[in-house]
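Complex shown without one protein chain; remaining protein chains in place.
Now for chain A:
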Amino acid sequence: MNQSEWPLWEVFIRSKQGLDHKHVGSLHAADATMAVQNARDVYTRRLEGVSIWVVESKHIHASNPDDSEAFFDPAADKVYRHPTFYEVPDSIKHM
């Protein structure tokens, strides 16, 4: 099998317990087991994470850049949707 036939996977790493998984990049692998191992080798070499998720890129459906005006611009002038009137206590992290 040619390597270019291996499907593409998106990799999500949780940097420590309690935080959410963040997208860190993508890689090629023949199946999910190999994708997790490859993610370990490629993306956690410097203590970046405690948990790995992988998902085949084909399962991710993206918004169309052509729709961005209709999708996102209307939110630009609606500042009242931001919860800026609340004070976040100092002890709350990662907000």
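In this text, contacts are C-beta pairs under 8 Å (C-beta built on N, C-alpha and C of every residue); 3 or more make two chains touch, one makes a residue touch a chain; residues count from 1.
Here, contacts and distances are computed from a predicted model.
Colleague: Of the candidate names "Aspartate carbamoyltransferase", "Sarcosine oxidase subunit delta family protein", "Phenylacetate-CoA oxygenase subunit PaaC" or "Peptide ABC transporter substrate-binding protein", which one corresponds to the UniProt protein name of the undepicted chain?
Modeller: Going by UniProt, the chain not displayed is called "Phenylacetate-CoA oxygenase subunit PaaC".
Colleague: What chain A residues would touch the chain not displayed?
Modeller: 1, 3, 6, 27-30, 33-34, 37-38, 40-42, 45
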